[in-house]
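Take this structure, written in structure tokens, and hold onto it; I'll ask about it next.
Removed: one protein chain of the complex. Kept in place: all other protein chains.
And then subunit A:
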Amino acid sequence: MTAHEKLSMAQALNRALRDSLSDDPTVVVFGEDVGPLGGVFRVTDGLTAEFGEDRCFDTPLAESGIVGVAVGMAMNGMRPVVEMQFDAFAYPAFEQIVSHVAKMRNRTRGKVALPMVIRIPYAGGIGGVEHHCDSSEAYYVHTPGLHVVTPSTPADAYTLLRESIASDDPVVFLEPKKLYWTKEEVELGVKPPSIGRAVVRREGTDATLIAYGPSVPIALEAAEVADREGRSLQVVDLRSIVPFDDETVAAAVRSTGRAVVVAEAAGFASVSSEIVARVTERCFHSLAAPIRRVTGFDIPYPPPKYEHLHLPGVDRVLDAVDDLQWEDS
């Protein structure tokens, strides 16, 4: 029987952790402030009380150590889920992630798998001060050996996290922190696999908006506004950046012949540039216009008073759509 509950994304993630801890005694959760406090975003709320300190515990304040210890625990029969408190605070763990987490399976010819999840609250839109709002996905997706996923809804957050914890590959799990408090009905049952599968969030016929994580709600809002203005926009949510679902994305763009990529990260050498390249290679003859990108500027993430100027917004998305060489304009 599947239960339906109205949950925020943070609550859905908490449920995913709780259900994984219940179902699998090898799952352990650790990081900074994830114990009695329940994490700075309360994603691990109540887990230490329910499962004990061996299953969910606070660690010293050292990200490389957290990820490195997780590597060892994963080598020795556990499924660690570690929390990096904020995107930019995960950088001390970068060497562990790229040199060990990503490569252990390959350098042992598959003998040593690292079934571990690195949860990272990422991106902006919450008025955070410096080092709290980075869109760091490009660093991870550029490293072979990692899966990189990012939910845009509470339901996907639950499913993707359950699946990531069950995966025998290491997963970098990027949580759009501005969506932690968005609520929806979540079905807490077994769902079809979503790692590696993009999803069409909204059907449309004139152009395709391709987005992931924090930019999906912007794309959906833009599609809503465009609809009132007589233009039908399709919205694709990647969910999984690695593996990348070329099939779904290319099919979507072929069906409309026009595309705009919406992503919050700086545009240069980014996930958005990769999407443009891949879609162009596959859909060139179906395209009526060059693919446009609406991304963050190539600047350090701006302070709270300026972030609205930096973040892709509905107007900027609709401007890009207007630029797609429409015959009637």
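Note that in this section a contact is a pair of C-beta atoms (placed from the backbone, for glycine too) under 8 Å apart; a residue touches a chain by one contact, two chains touch by 3 or more; residues count from 1.
One rule holds for everything that comes next: contacts and distances are computed from a predicted model.
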item	value
Omitted chain, identified by the protein name its UniProt record gives, among "Integral membrane protein", "ABC transporter ATP-binding protein", "Copper oxidase" or "2-oxoisovalerate dehydrogenase subunit alpha"	"2-oxoisovalerate dehydrogenase subunit alpha"
Of A:158, A:244 or A:301, the residue in touch with the unshown chain	A:244
Missing-chain contacts mapped onto subunit A	28, 54, 59-60, 62, 64-65, 67-78, 80, 92, 95-96, 99-100, 104-113, 144-145, 147, 167-169, 196, 242-244, 246-247
